[in-house]
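In this view, the complex is presented without one of its protein chains, the others remaining in place.
Then we have chain A:
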Amino acid sequence: MLKCFNRLVQLCFMIIIIYAGCGKTDILVFSAKNSHKIEQEFRDIPARFGDIIPTEGIKGLVIYSNPSTACQDIKTPPNRTEYSSYNWIVLIARLNCSFEIKVRNAQKAGYNAVIVHNVNSNDLEPMSVKDSTNISIPSVFVSEFTGSFLKDVYSYEEGYFVLINDLPLNFNTHLLLPFAIVVGICFLVIVIFLIVKCIKDRRRQQRHRLPYSSLKKIPTHKYTKGDPYETCAICLEDYVENEKLRVLPCAHAYHTKCIDPWLTKNRRVCPVCKRKVFAADERIETDSESDSDVDDSTPLIRDGTRSGTQGGTFAHQPENPFWRHLHLNQQHHQRHDSQSSNSSYYSTDRPVLNVIESGQTETEVDADSTNNIDATSWTVFLVSDSHSINGEVPDIEKSVSSTNPYTVNLSTDANEHCVSHINHCLVEQHARTVSRPNVIGSLGLSMVSQTCEEADII
C-alpha cells in the first residue's frame, strides 16, 4: 500500500517537473470576433534577457516592424483608441545586427513585446545578449514559418490578436475549474480508499498478533543447566545460565527478547512448529476467525476439546443448557411461592435428559409423576443420568434400576403447558415402544420436540 502511495507522489512530482522544466512557450492566435477559440498555435522560445513573460501571458496585436530587421529606429505602433486595451507586439526578422539592438529599438519605439523570427531556417534557439541592462520588455524567438504566418495571415489588420503564453499546456481557463474538481475528487477517492485499506490491513495484522496482555500469561523460565532446551531457534545461540526463556504452549522455548517481538509484532505462531500460540485462558478462535487457515486438509471434526457447536445434541456437553434454565426456574419459584414449598426439590447433580427407550418401570414413574401433577399442580419431568442412543450404550437396565429421578419444577405457565404435553407424548411414545421395541431413541425425542412445537403454536 505504501508502495502505491509512493508511486502516486512520484507521478505528481513528475507532472510538476515536466511543467516546470519546459522552457518553451506558445504563441496562441485568437480571432477578435471569437476570443475563446484558438485559431492557431505556434512554438517559440523566450529570450534569456528582458522581462519574463507573465503567467497570464501577453495579449497583443502583431505588427511587422519597418524596417524588418530593426537595426535602425523603427516605426512606432499606430496610435488608435480601439486598440488601447491591447499591447503592441513587434515582429522583427533576424540577421544584420544583434538581438540586443533589435530589442532596444523596439523598446524605444514603445512596443510591449518582441517576436524575432528566424530567416531561412525553422530552428528555434534561445536569444542571448552580452549586455541586458535596461531591457525591460520580454522577447521570444520563433521560426521563419511562424514569422511568415504571423506577418501575412494573423496581423492585427486582419482582426487577430495573439497571446504569448508561458504555459506549456494551454488550459482553457473556463475548463480548468471542472477539470480540477474532477481530479480533486479522484484524488480524494484514492486517498479514502487507501486509508480504509490501511486500516483494514492493520486490523487484520493485529488479529494475527498476540496482544501484550496474553503475552504476559505465557510462562517464562530462567535457564538452568540440565533444562531440556539448548539453542534458541531464532538467534541460534546456546542458552546461558539465568537467561530468561519463554516457553510456548507447544513446549518450544526461545529467548524472551527473541520471541516476544515476533509474537507481538508479527504473528502469534510458534516459529518452529507453526502452531498458534494462545495464553492459558484465551478462547480458541471460532470458525469465523480461523476462516483463513481452513483448507481441504483440515479435519472436519476437530478435537473434542471444543465446546458447543461441533458436537451433536447427544454428545456430552460441558454445560447442560437445561441446567441453567432449571436453576433459574427454581429461584423464581422459591421467590414467589415460598409458602407452597411442599414438593419442590431437585438434586444438584447434573441432570441429563433421558431418552426413553423401553421398560416398564418408566411407565410406573410416569404414572407416579402424573399423580404428582394432580396432587401438587406441578409438572414433574423425568430426567436421569443415562445417556443412550440406540445400539451404542446399552445401559437400559441401568437406566431402569439406577434411575435417580430428579423431579424438576417448571413453574411458568407456558412451560407447564408444553411439558405436560411432553409427558403426554412420552406416554404415547411408550405405547409405541411396546409395540415396536426397536424404535430409535433420537427419533423419539425429535417427535417429542416436534409435538411440543405444535403445542406451542396451539
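We adopt the following convention: a contact is a pair of C-beta atoms (placed from the backbone, for glycine too) under 8 Å apart; a residue touches a chain by one contact, two chains touch by 3 or more; residues count from 1.
Here is the rule we use: contacts and distances are computed from a predicted model.
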item: Per UniProt, the name of the complex member that is left out, chosen from "tRNA-specific adenosine deaminase 2", "NEDD8-activating enzyme E1 catalytic subunit", "AP complex subunit sigma" or "Heat shock 70 kDa protein 8"; value: "AP complex subunit sigma"
item: Residue of A:L177, A:V240 or A:V294 touching the missing chain in the full complex; value: A:V294
item: Residues in chain A touching the chain absent from view; value: 286-288, 291, 294-302, 310-314, 389-392, 440-443, 446, 449-450
